[in-house]
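Missing here is one protein chain; the remaining ones are kept as they sit in the complex.
Let's look at chain A:
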Amino acid sequence: NVRVAREVGLFPAPGADFSYVGIDAILEQMRRKALKKGFELNIMVVGQSGLGKSTLMNTLFKSKVSRRSTQAPPEERIPKTIEIKSVSHDIEEKGVRMKLTVIDTPGFGDQINNKNCWMPIMKFINDQYELYLQEEININRKRRIPDSRVHCCVYFIPPTGHCLRPLDVEFMQRLSKVVNIVPVIAKADTLTLEERDFFKQKIREDLRAHGIDVYPQKEFDEDAEDRATNERIREMIPFAVVGSDQEYQVNGRRLLGRKTKWGTIEVENTAHCEFAFLRDLLIRTHMQNIKDITSSIHYEGYRVRRLNESNAQSNGIAEHDVSASEI
């Protein structure tokens, strides 16, 4: 069937083929609706201080979105306990509006005794699920439930070059069960390419050995095409990144980079570091998927646990799944 390409709002020109129904116009309708509504994205960054978390966020979103930039800190201090600081920004690109929330976790891994440092973070993530759940089960609920759930947690691994530390393992083991974790090797410009490859391999082995499922998780691959794409990503994880919000002149172009005595590291040059892959994954190709996994897997998992545990508590019996429709 020959179909005349048409803009929404115009009638087909006379003489056009009328066997076209117009069902595929729904795609355009959805796009319009999405543009009007805008999008939300909540990213959490976790890692010791000094690993360049704020800089990386600023580099990713090409603007001053991190906590540091919105407050004028009197002096740098490392908090005594882990704090969770959340900052939101409205950004817009080509008509697409996004509410970006960057959640910072200063103090993580900075104490002498880091035991249970994952706890406040886990609690924060679960609190967001709880907030959403509460709104969802209201009788009079908002048309659009505000989504503060953490869609993605970027975990910064210090570039030791050896393997994962117990803190890394402990954190990722626990949190990969409730949130999408994207591990990155921070300040990767301190590693040579060979060191980097070795480090990555070690990390991947460690992740496998401890049963840590980072994003994109194998079990959520939808079809063969998905799996192929995601396998390629999984072979690159963790991304070795370098962040910068300074521009330098390189070969006549102004590029984001880090200037050192021995050369300029171009952030977006994939021969130098893997920042571009991270950006593409998080923003350009998999952002919707990250949000979908959060809402249909992690949030649903939380909801099931929460509903079951309250039931079990009140009845004092062992939990088993009973759906409301069975009752």
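Quick note on the criterion: contacts are C-beta pairs under 8 Å (C-beta built on N, C-alpha and C of every residue); 3 or more make two chains touch, one makes a residue touch a chain; residues count from 1.
One rule holds in what follows: contacts and distances are computed from a predicted model.
Hidden chain, UniProt protein name from the list "Cell cycle control protein", "Septin", "AP-4 complex subunit epsilon" or "Salt tolerant protein": "Septin".
The omitted chain makes contact with just one of the residues A:Thr81, A:Asn138, A:Gln201 or A:Thr270: A:Asn138.
Interface residues of chain A with the unshown chain, by the touch rule above, are 3, 8-9, 11, 15, 18-27, 29-36, 39, 41, 60-65, 68-72, 88-96, 98-99, 101, 134, 137-141, 143, 222, 245, 256, 279-280, 283-289, 292, 296, 300, 303-304, 307-308, 310-311, 314-315, 317, 321-327.
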